[in-house]
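Got a structure here, written out as structure tokens. Questions coming.
The complex is shown incomplete by one protein chain, all other protein chains being positioned as in the whole.
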Amino acid sequence: MLQILCLFIPIIAAFFMPFLFKKIRNVHTGWFVLIVPLFLVVYYSTFIPAVSKGETVIEQLSWIPSLGISFVSYIDGLSLLFSLLISGIGALVVLYSIFYLNRKKEQLHNFYIYLLIFMSAMLGVVQSDNMITLYFFWELTSISSFLLIGYWFNRDKSRFGALKSMMITVAGGMLMLGGFVLLSLMGGTFSIRALIEQAPQLATNDLFIVALVLILLGAFTKSAQFPFYIWLPDAMEAPTPVSAYLHSATMVKAGIYLVARFTPIFALSEVWVWLVAGIGLLTLFWGSFFALKQTDLKGILAFSTVSQLGLIMSLLGVSAIAYHIDGAEDTVFKYAAFAAIFHLINHATFKGSLFMIAGIVDHETGTRDIRKLGGLMSLMPVSFTVALIGSFSMAGLPPFNGFLSKEMFLTAMLSVTEFDLFNFSTWGPLFPIIAWVASVFTFIYSFYFVFKTFTGKLNVDQLPTKPHEAPIGMLISPVLLAGLVVTIFFIPNIVTDTFVKPAVVAIQPFLYSSPYDVNIHVSAWHGPTTELYMTIGIVVVGLLLFLTLSKWQKLYSALPERFTLNRLYDFTINELLGSWMTRFSKLYMTGSIRKYLAYMFTAIPVIVIGTLIVKNAFAFKFEGSSPIHLYEIILILVLVIGTITTVFARSRITSIIALGAVGYTVSLFFVIFNAPDLALTQLVIETISVALFLMAFYHLPKFSKVEERTRFKFGRAFVSIAVGIMVTLVALSSHSQKFIESISSYYKETVYSEAGGGNIVNVILVDYRGFDTLFEIAVLAIAGISIFAMIKLRLSRKEKNYESK
Amino acid sequence: MEIIMAFVCGFLFMSAIYLILSRSLLRIIIGTGLLSHGAHLLIITMGGFGGNNPPVLADGVTEYVDPLPQALILTAIVISFGVTAFFLVLAYRSYQELKTDDMTQMKGSEDHE
């Protein structure tokens, strides 16, 4: 139970945030929040020994058993690695945010509630084995990301960025859901593990490719792959702790996770290999190329994240090749999956620290514009060191962990040239070339980021505030991450044996049966290999280009602005949806409630009578009806006369009294129809209603003259006659044919034995259908309280306007 | 009897809709009152009037009227009372605020979005 509970612990903790924030003002709310991720780190660490041996742990909680939907916490190498990243980076980010967000000025409870919801959602995504709950958590990450990006909601840019990210990721999520449903129809289960077992049969299905593409669209939108990456740079409006957490270390990796998780199912398809590897590589190049165009520190990091995500994605694509080679575990193709996971860890460490440094620079100087920054090295020595470590790791230089995974990445890309299925013999050589070019750009923007900010001339006048080193608390998290960057370089095999190999087994279960079978040993020095020469080439060319950057960076402004993807997005949202659709809606949404009512009352008879005709459901027979008595005829006459009076009465009081008369007649009908409870209730209710109408009489408007002049309108009459006919037809048909035995016989038989009562109606109300009654009194209470509020609170127009400001 | 009641229900619905589509708020409220009467009678008619005894256990009686529609209607009666009262107050409060009860003048305007 604890395992499932842990998924929800952050959400449960979120409930306490408003109280903590409101009641304990002297302590930063973040300190309380910090307990949650710390606990989770410790908890998930206890799984490490078992999982690194290749074991898996699963716990299940039924949610909708009839549909096969349940909450599952499935911990294997892949989900444990992600869970540790989520809780670990989460703890560091919370710690960082304590110093980043001012406890007196910010709405901290909102911030931490969103953050905790996100944490739960993300844990749910990586641990769910059930695709429906996976989707549920997936969308929850989109929603919490939306809230976090828009945290400073009074800024236009924040709102724009929040909406953009939500539009794109949620649209992708919906497509992914479609893919999940298709998969479950093919395999007959929502469980991913069960689907993996029947992967070969699934591949023969006609809809297999459709499901594949849909799920990939979900992953690509979430992981900001080309061409969906455009939301990520705009998401940088979020507070920096959020960018460091969601938009570099965790949420954007959800797409990576999804691709990794589904690799065993889809890897058999040629489309999968091409799409994942191709789009990944394209994104890698695109992101690194455009990173240099950015002038905002976080903008550079956003594009670099896009590019690095592309790198991991392309590695996962290439790893699928191993499924098409016999004995791949002994060939060069085994490296791709390993490198993907390894780089994922490394990226989380160095990118997390870089984001935090960007936040520190922003916090201490008041700007993130790289054109204004420079020469901060002497003022902020610790930040500079951390930035240097992070950037060098990102550029792929020793002695940092980025070097190790970058080398493996190059190895994996070179291996593609040896693969000769699926036209790879023709296009394969492009892979290492693009990878190399992108790495050159990666090298340049890494240097661009660190040296433009920290070296060069210091212009204190241009900065909004006087820069100084950040407080020590703010530096803890980035320094810890930078420490990891260095540590991993020196002890790579401990890290990979513990985390990477179990995850690789999860991605390639057909290749390896346990983590010990993955015979990859990471070492910094391989001797003079092609990869080494490529790295040397990257450094040389990169340095040359970096030194001449000011000469050719202008080229970016020569690129056309008009046809960018951002333009396409703006066009879709503003023109297509915003303007055209609004104009179309305005055609019939006039704002007049009468019109809407007329639409509804026209649609109802059209649909119902149409159904009666199409389904041939109308029936009419005299048999089985009860006899007619004289007093029933009299009652009906009274009823009809009363109704006509209400409709045509000229004064208010006549209508009200006529309505009362109709009500009393109805209660007499209930007497005839053997319904004593109803008769009693109706009688009392009618009395109280009439009293109510008369009490409110004083306040009510008179019937207006306009109304009286246009007493009869053809359209109104036509619609109402149609509804009347419909009701009569339905009543006749339902009387004339009974298809299903009424459940009432059950009530009649069990009312005394099971419920110990004699009045069946009352027993139905309080016992058999108690839920109805419970909700009914709730509705009644709501009506009563709203009336109370409407009269007692009396918000008049002026006050209302004042309050809404 | 059921057949005649079917027509009565239709008639009630017709009058109710005619009132609801009018301009005056008070007429609309009266219309909803009629509509709920119509709906109650419709439900009990659809259940049928067979069985000559009220659904209360008694010695020597085996044929009861169908109790389920009655339970449903009992719920509906009380709810419709609450809703009618709510409408009534809504109507006269909006009349006080807006100085009109004409639905055509109560259109929502752009700046209130």
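Note that the chains are named A and B in the order they appear, and that numbering of residues resets to 1 at the start of each chain.
Definition applied: a contact is a pair of C-beta atoms (placed from the backbone, for glycine too) under 8 Å apart; a residue touches a chain by one contact, two chains touch by 3 or more.
Keep in mind that, in the parts below, contacts and distances are computed from a predicted model.
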Message: I want to check something: the complex is missing a chain, and I'd like its UniProt protein name from "Monovalent cation/H+ antiporter subunit B", "Ca-activated chloride channel family protein", "Binding-protein-dependent transport systems inner membrane component" or "Proline/glycine betaine ABC transporter permease".
response: "Monovalent cation/H+ antiporter subunit B"
Statement: Filtering A:4, A:539 or A:680 for touch with the omitted chain leaves A:680
- request: Can you work out which residue in A:12, A:494, A:743 or A:778 touches the chain that's missing from view?
  value: A:778
- prompt: Can you name the residues of chain A that touch the chain not displayed here?
  reply: 676-677, 680-681, 684-685, 687-688, 691-692, 695-696, 698-699, 755-759, 761-763, 765-767, 770-771, 773-774, 777-778, 780-781, 783-785, 787-788, 791-792
- prompt: So that we can see where the missing chain sits, which residues of chain B does it touch?
  reply: 54, 56-57, 74, 78, 82, 85, 88-89
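Simple rule for what comes next: only the chains that are shown with their structure count from here on.
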Field: Mean-CA-position distance for chain B and chain A (Å)
entry: 42
Field: Contact set on chain B toward chain A in their complex
entry: 1-27, 30, 33-34, 37-38, 40-42, 44-57, 64-68, 70-71, 73-75, 77-79, 81-86, 88-93, 95-97, 100-104, 106-109
Field: Residue ranges of chain A touching chain B (in the complex, touch as defined)
entry: 590-594, 597-598, 601, 622, 624-628, 632, 636, 639-640, 643-644, 646-647, 652, 655-656, 659, 662-663, 666, 669-670, 673-678, 681-682, 685, 688-689, 692-693, 696, 699-701, 703-704, 706-707, 716-717, 719-721, 723-728, 730-732, 734-735, 742-744, 747-748, 751-752, 758-761, 764-765, 769, 772-773, 776, 779-780, 783-784, 786-787, 790-791, 796-797
